[in-house]
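One protein chain omitted, others in place.
A, B and C label the chains in the order they appear, each numbered from 1.
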Amino acid sequence: MSRKLSFAAAINEALHIAMEADPDIIVMGEDVAGGGGRADQGIEDAWGGIMGVTKGLIKAFGPERVRDTPISETAILGAAVGAAATGLRPVAELMFMDFIGVSLDPLLNQAAKLRYMFGGKVRVPLTVRTSMGAGARAAAQHSQTLYGMTSSIPGLKTVCPSNPGDAKGLLLASIRDDNPVIFCEQKTLMFMQGEVPEGDYEIPLGKAATVREGTDVSLVGVGRTVHTAVEAAIALEAEGVSAEVIDLRSLSPMDEDAILATLEKTGRLVVVDEATPRCGIASDVAALCVDRGFDFLNAPVKRVTAPHSPVPFSPVLEDAFLPSSARIIDAVRELL
Amino acid sequence: MSRKLSFAAAINEALHIAMEADPDIIVMGEDVAGGGGRADQGIEDAWGGIMGVTKGLIKAFGPERVRDTPISETAILGAAVGAAATGLRPVAELMFMDFIGVSLDPLLNQAAKLRYMFGGKVRVPLTVRTSMGAGARAAAQHSQTLYGMTSSIPGLKTVCPSNPGDAKGLLLASIRDDNPVIFCEQKTLMFMQGEVPEGDYEIPLGKAATVREGTDVSLVGVGRTVHTAVEAAIALEAEGVSAEVIDLRSLSPMDEDAILATLEKTGRLVVVDEATPRCGIASDVAALCVDRGFDFLNAPVKRVTAPHSPVPFSPVLEDAFLPSSARIIDAVRELL
Amino acid sequence: MSLSREDLIDSYRQMRTIRRFEERLVDLVTAGKLAGFLHLYAGQEAVAVGVCQHLDDRDIVNSNHRGHGHCIAKGVDVKGMMAELFGKSTGTCKGKGGSMHIADLDRGMLGANGIVGAGIPLTTGAALSAQIKRTGGVAIAFFGDGATNEGAFHEALNMAAIWDLPAVFVCENNLYGEATPMEFVTPITDLADRATSYNMPSAIADGMNFFDVYEKSGEAIDRARRGEGPTLIECKTYRYMGHYVGDPLTYRRKEESEEWRQNRDCLEGFETEALEMGLVESDDLRQIDAEVEILLEEAVEAAEAAPYPNPEDVLTDVYYVSE
Partner (left out) sequence: MSLSREDLIDSYRQMRTIRRFEERLVDLVTAGKLAGFLHLYAGQEAVAVGVCQHLDDRDIVNSNHRGHGHCIAKGVDVKGMMAELFGKSTGTCKGKGGSMHIADLDRGMLGANGIVGAGIPLTTGAALSAQIKRTGGVAIAFFGDGATNEGAFHEALNMAAIWDLPAVFVCENNLYGEATPMEFVTPITDLADRATSYNMPSAIADGMNFFDVYEKSGEAIDRARRGEGPTLIECKTYRYMGHYVGDPLTYRRKEESEEWRQNRDCLEGFETEALEMGLVESDDLRQIDAEVEILLEEAVEAAEAAPYPNPEDVLTDVYYVSE
């Protein structure tokens, strides 16, 4: 059975299901309750996270397992790593992915490396949920798409769902994964509605999805840009161009087989990423194509990404910053 | 005139020249003097940095301009950004690039973005010198090559010299650049000797160098891997394969024209990078080749990088981790 | 530290401008004319103005996400600010920064900052410039109670202390960090106590009282200018509105905010005390009120009329390029 839920509600449901099933799961972050547990209010959350994603958790699971933290991201993620290594399964929230600036060490040098440095003798079952991406008029320090950075780090996994149903299944799989996972939530998708199956299910990490079949060109997207790619594919169809759309879903591990398969099928590929262009997912996809996919290539691989600039505030500029279906269509035209 | 100096001595000379010429330049970092200025010792440095790179600076320029800092990387880089925005031209030292984990914010969200966010009304003439790379048996948290991360950040520049002469000229150019520059020093190159011109000269950022001419295949390297590539080229020559070797020198901006020119010449390219493979420079180079260089390509673009793992301690494992000339030669053979 | 008539007039004008600027913003958001994350400063005006009255263009101020008040108090042009919030090319930052990044170094304003705590080390750096370049200036950081739990706060104060930098760290303790009450996340009541860790002088000021803030910060600023090092000042204050425009304010009782507004409002308190001093009359203040309305009206009109940036400008100002 499935029904329509928002992305935020789907994540909330996944958290409820996971916490219900496993008492070792805790949720911690800034305002994840938001004044919850205040004596004169009873155990009730005021916010449940700035997007309301963690709403109701403190009521269901109590203040021991649902913790409003100080504004101390290094301590939040560092403590989550320490807790994960010693028997808990924390779901920590990094309110905006931009704040990785003040909390990279627990990810880069601790979570990602403990298992390796310890010769395989520890597991770090940590999930870090984080809100990311442009489009909300939130300007340069609250709009970045930094999953390329986390994907570059061996020992971490990075996931970025594009729709509510995937978000639920991927989050359940992330929480139950015995490795540290960065779970990226595009902030402008949070109130998007979509089909969400009932009950408990997991979508395996490292598997892309074919969102739309096609034969002439492959459009590879992630998160929000999957929708932009679908938009472009629909417009291209009207021109008689059949575009296949792939949703990467996991960025690390990345589903190389799926990328090579679609390239083999169409011979032409455009990768669409709302991150800035340098050292990111788009380059990795293109590099894969020109290495293992070389024999399939009938045309250059094009990258439609944000420009090499910070995210601007002005709506006019931010709209120009984001990859658009028009830019995808232009790129496709160059390849045909 | 030129003479042989070590990499460390070349950088030291550049710092002397720069500070002599411009009173706004200060040097700050952990142990950059190391007990320097202690009353009973006179103004003398004990260490001059863990590699001795900043030796003699406190004697020449005094403790006001050469500052031993607390072990507070966020404050070091944050203060350097604030100082750069208000009239100084700081050269801050981040002892090991791995420590970007505890100090990414001043780079990611401050240095790189202030100018843009302020509508172009500020300059941030900051240089961050940092020691990086594997090969010194320093294990997972002191051996990373993270210039891919800094190169991904719009607003920053990233430089990585491969020899003493370049190190001097690139550092002088970096310090005098009115943008924030991350200057990466491969730790195993520090005591390498090389020709260093006397006096004051700059090597422009964003320009690669052709280290060795060739016609059959292009090897693109950076820092230490330039030497590995040259080694491979020499071995290949014996087999009758003529390899051109390009030293990127600057990673951001990257010299796209030089890469495309060598690809046009040889039609085959291997990029050699000691960083791990995901979301890095190697992917960017390959992605460039399959986009703007598509028509020149006679073969796949191969990436010879470290594996997707943390840096292991054991010498046996670390040697296996690092790109070797044997692996480059294998990659070249696959292309011919 | 005696205040002249002019000082009083100017201070009132600043506080009133901030208050009305913020109230206008609420109207504009309600009318659907403004987007973005807006964190309003209303209620805390005495802090920004009490401190900045001691400053001039040599002095540097760094602020946080709740930065409108600090910008206005430091002399940033209100019309430019308004245009910035509209994302227009005439904005202080050409529309690129928005509310959380307004800056104007000509006025010594080193920027609002969207990263909690991040402005504090920048301030230490600005103080380092002042010390080394002997500008005679001081550097001021404004930040909240919540920010004192960030590592950056701690590192920056320690560095400023050890180097005797001309800095003043002004903590605006408004009892909440977003929706979370301070007592949930901070085990002490007086954040000024954290100065102990750095052997730094500290003071607690009534952040709703302009005169108290003025006096305590004046002492600290003088000390800094004399080369005697930094100070931490905690100002006990309260934000009247939600954390951001749109905040449902479910985490605090209405009576709590009513009590602050009714009994401790900084504008009302200022008026009473200023009139008692006999240097200004009620009419003076009413005239300022009227002038502020005109200024803001003009600011909104100009901002609405101004052009947006060109889409191509997305790629300018990323790097400095020498001509």
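Everything that follows uses one rule, which is that contacts are C-beta pairs under 8 Å (C-beta built on N, C-alpha and C of every residue); 3 or more make two chains touch, one makes a residue touch a chain.
Small disclaimer: the values here were computed from a predicted structure and weren't measured.
Touch with the chain omitted from the figure is made, among A:Leu57, A:Ala84 or A:Ile100, by A:Ala84.
The chain omitted from view is touched by exactly one of A:Arg65, A:Arg278 or A:Lys302, namely A:Arg65.
Touching the missing chain, out of C:Gly32, C:Pro187 or C:Gly278, is residue C:Pro187. The chain that is not drawn here is touched, among residues B:Leu57, B:Ala140, B:Val196 or B:Ile329, by B:Ala140. Of the candidate positions A:Met117, A:Val226 or A:Ala306, contact with the hidden chain is made by A:Met117. Subunit C meets the missing chain through residues 149-155, 158, 161-162, 184-188, 193-194, 196-200.
With the whole complex as reference, residues 24, 26, 64-65, 67, 69-70, 72, 74-88, 90, 105-106, 109-110, 114-123, 154-155, 157, 178-179 of subunit A touch the missing chain. Although one chain is not shown, part of subunit B still touches it, namely residues 30-31, 34-35, 38, 46-47, 50, 68-74, 98-99, 101-102, 136-142, 307-310, 312-317, 319-321.
We adopt the following convention: only the chains that are shown with their structure count from here on.
If you average the CA atoms of subunit A and of subunit C, the two centres end up 35 Å from each other.
One finds 39 Å separating the Cα centroids of subunit B and subunit C. As a whole-number value, the distance joining the C-alpha centres of subunit A and subunit B reads 31 Å. Residue numbers of subunit A whose C-beta contacts span two or more other chains: 74, 98, 101-102, 139-141, 307-310, 312-313. Within subunit C, contacts with two or more other chains are made by residues 91, 93, 95-97, 101, 113-115, 118, 151-152, 318.
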